[in-house]
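All protein chains but one are shown at their positions in the complex.
Then we have chain A:
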């Protein structure tokens, strides 16, 4: 787990998100069918439990907000400063993972090939700065492609052929 303590402002924002979610849960639970036409007891209504969970979440979200407020969240302390360059690696990873899982898997190419493409592109992308500095881009690309193909086929073989698990 990440040990860095989030700022009071981040706690205020997350607390308000929980309160908003809890309000939506409570409204959804209240409006949920109570199944009276099935002669069901009011105490077994499907909305009871989520409604109570919503109440608990709202209370805890409010406490979190109050705690953050006392800690100076509204005084501007700890407001995040978002810089794209600091998050380039993370955003690249998210984009590549989503592109593979949503854009490639089950959309035409066999799984081993989709996996090989994803692994090769990811390895190359994350080694790019070092490879460029060392002027070994072509070698890096070749290694990434071979590694991707071997890994993609290995995953296919172990799961589908050896353990008879269906792949996407």
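Convention: a contact is a pair of C-beta atoms (placed from the backbone, for glycine too) under 8 Å apart; a residue touches a chain by one contact, two chains touch by 3 or more; residues count from 1.
As a convention for this text, contacts and distances are computed from a predicted model.
Between the names "Cytochrome c oxidase subunit 1", "Transporter", "histidine kinase" or "Simple sugar transport system permease protein", the one given in UniProt for the chain missing from this structure view is "Transporter". Considering the complete assembly, chain A touches the hidden chain via residues 1-2, 5-6, 10-11, 14, 18, 25, 28, 32-33, 35, 38, 40-50, 52-54, 56-57, 60-61, 63-64, 67, 87, 89-90, 92-94, 97-98, 100-102, 105-106, 111, 115, 118-119, 122-123, 126-127, 147, 151-152, 155, 158-159, 163-168.
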